[in-house]
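Read the structure below first, then the notes.
With one protein chain removed, the remaining protein chains of the complex are shown where they sit.
For reference, chains read A and B in written order, and residue numbers begin at 1 within each chain.
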Amino acid sequence: MKKVTPVDIIIFIIFLSICIISFTLYTNVSGKPEVHVTIDDKEWVYDLSEDTTASFTGPIGDTTIEISNNRVHVHSSDCKNQICVTSGWIDEPGEWISCLPNDVFILIKGQQQIAQKEETDDISF
Amino acid sequence: MTSHSKVRIDLVALFAACTLFLSTIEYMIPKPVPFMRLGLANLPLILSLGIFKNREYFLLLVLKVLGQGLISGTIFSYIILFSLAGSLSSAILMFLTYKLFKDKVSRVGISLTGALGSTITQLIVSRIILFKEATYVIAPLFLISGLITSIILGLFASEFTTKSIWYAQLKEQAV
Partner (left out) sequence: MKYSTLRLISGAFIIVGLMLSQSLVLRFCITIFIILLASKSGRKFRILPNIILLVTISLAHTLSPNGLVLFSIGSYSITLGSLEIGANKALLLISFIYASHYMMSARPQIPGKLGAIISLQFYYFDRLTTKWHQIENKKPLIGAIDQLLMNINENEDGQKEMPKQSRYVEKKDVLVHILHISVIFSLVLLFTDQAKSMIPFIALLP
């Protein structure tokens, strides 16, 4: 048995390329969309890709948001006009829902995908 | 039990004891990151290829996993899930690589496949139960340390196969 064979080299190259691919995965983590909720100067953050529900207490009462299937909406709110609930689901970075009476502001932050970014740029300019 | 099969089982038990011994050493060596793997316990598996029959090889694998669980006392906890998944996939990959390429692959190549299999499997398991997204952050570190340690290990293994008299005797018995 020789010390190093061509097969060894091939296996080594496969291993090395997987190492390199893993570095690109690493940089993807930071660009994930997040749901930011602000009341007064307090801020809450949730991962858009993790299904969850959360309640917040504002001046009027409770506002409950629900995150599911990479989108978020206001599930229920103690405010009178219910505009925030009827706004429905949002899923793109930059989109927001606000409940003015209860002072709750919900915003999706994150890197937009390049294709979509160009699309919105075309519309706005 | 014939005397020949008793000798073989004795040999498997000796190899299994070596995996146990090496994993104890690995456990005692301080590591900068918990769960970082040197893969010392893989050495007996790498060496056993070529002198063990297929079923002896897989018996050694079972003994390796069970023994590690017994000695660290983690047999009923989900730590064993990590070592089980890692050991299984690396052992099967090493076995297939050896059967496929025989003498065209050296111990270094086998060691590399083993490390690759076990690292990726453990990353998947930790993605599911323990670290979530953070797995992507530790992945490069895990993979690169696996690459380096498995090359060193493989070089030692091929050195051992050529220089060891004990190993040469075993190989003669196998043929």
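Keep this in mind: contacts are C-beta pairs under 8 Å (C-beta built on N, C-alpha and C of every residue); 3 or more make two chains touch, one makes a residue touch a chain.
In this text the structure is predicted, and so the values were computed from the model without any measurement.
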Residue touching the undisplayed chain, where the options are B:Ala17, B:Leu96, B:Ile124 or B:Ile152: B:Ala17
Contact set of chain A toward the excluded chain (per top definition): 29-30, 34, 42-47, 49-50, 52, 54, 109
Residue numbers in chain B that touch the chain omitted from display: 9-10, 12-14, 16-18, 20-21, 24, 33-34, 59, 62-63, 66-67, 70, 73-79, 130-134, 137-138, 159-160, 163-167
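Please note the rule applied: only the chains that are shown with their structure count from here on.
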Mean-CA-position distance for chain B and chain A (Å): 40
Residues of chain A touching chain B in the complex: 1-8, 11-12, 14-16, 18-19, 22-23, 25-26, 28-29, 32, 47
For the chain B and chain A complex, residues of the former touching the latter: 97, 101, 103-109, 112-113, 115-116, 120, 133, 136-137, 139-140, 143-144, 147, 151, 158, 161-162
